[in-house]
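Provided herewith is a single structure, encoded as structure tokens, for subsequent inquiry.
Only a portion of the chains appears, each positioned as in the full assembly.
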Amino acid sequence: MAGRIEARLDELGIVLPVPARPVANYLPFVVTGDLVVVSGQVPLIDGRLGWHGKVGGTVNLEDGMRACRQCFVNLLAQLRVACGGDLDRVVQVVRLGGFIAAAAEFTRHAAVMDGASDLAVAVFGDAGRHARTTVGVPSLPLDSPVEVEGLFRIA
Amino acid sequence: MAGRIEARLDELGIVLPVPARPVANYLPFVVTGDLVVVSGQVPLIDGRLGWHGKVGGTVNLEDGMRACRQCFVNLLAQLRVACGGDLDRVVQVVRLGGFIAAAAEFTRHAAVMDGASDLAVAVFGDAGRHARTTVGVPSLPLDSPVEVEGLFRIA
């Protein structure tokens, strides 16, 4: 029987990917107490980056938002595993950290990161509202335009 | 009746601003257990950035420190709300994360971030001493020269 959050994902037309296996000596997430720390996610789609380059450069603002949304989809896929398959156990999205690959003149980091934040609230409602830190970076792994990490509280 | 920390803020001549309302789908802070996670703050003064540009560029070292100090003032304003108005409930400043917008040649990030750290200790004494991570970034939201996030333990 699908849970409340799974039903909501269906409504939103979101199919969570099979989470990527770790390719190095680190884990996609660690559970400590009632907190789940999820590793920084890049906007992989079926194992390949959906976007490359810098936001404000080869990636425009709208695609930057879409890329952040995809990072949150990938966070959810890892979080579901951390919850033993039951996303209804998520009590709160505590914090999202957003890293936007951009030039020194870029100023619209917040709008880009809203792509992740808006999906968090669409999926979890008030429990999806979170603390957030968003900054620019010169470069990200694999030439990704954005990276988002997450901290979640589960029951 | 003003508390101990409010009295200390008075002595320091600091008036905490009315904390900004969230402008997007995220929150200024989240409380989880006895921890308060406060979103990254830029040096807003009365709703406008007090400084623009890069530290070591249009913003000199001393102004970079002042900007970090203002970020901590803004963290305090949010933290006071998280504490239900009573900053005496703060047990420990656990961690500050400092992001300094600067060129590739800049090396004095630590001195800039001391603007926030020194105020933490001036306000809270030993409980204000914290773990810290400070890094450079190419750009920050709104063309801010600095951004500081905070993690606090409360009773």
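Order as written gives the chain letters A and B; numbering starts at 1 within each chain.
As a working rule, a contact is a pair of C-beta atoms (placed from the backbone, for glycine too) under 8 Å apart; a residue touches a chain by one contact, two chains touch by 3 or more.
The structure presented is a predicted model; accordingly, all values stated were derived computationally and were not measured.
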Total copies in the full complex, given that 2 are placed here: 3
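The rule we apply is simple: only the chains that are shown with their structure count from here on.
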Between chain B and chain A, distance of the C-alpha-averaged centres to the nearest whole Å: 25
Chain B partner contacts - residues on chain A that touch it in the complex: 33-35, 92, 94-96, 102-110, 114, 117-118, 120-121, 128-138, 151, 153
Complex contact set, residues of chain B against chain A: 22-30, 32-33, 37-40, 54, 97, 99, 101, 103, 137-143, 147, 149
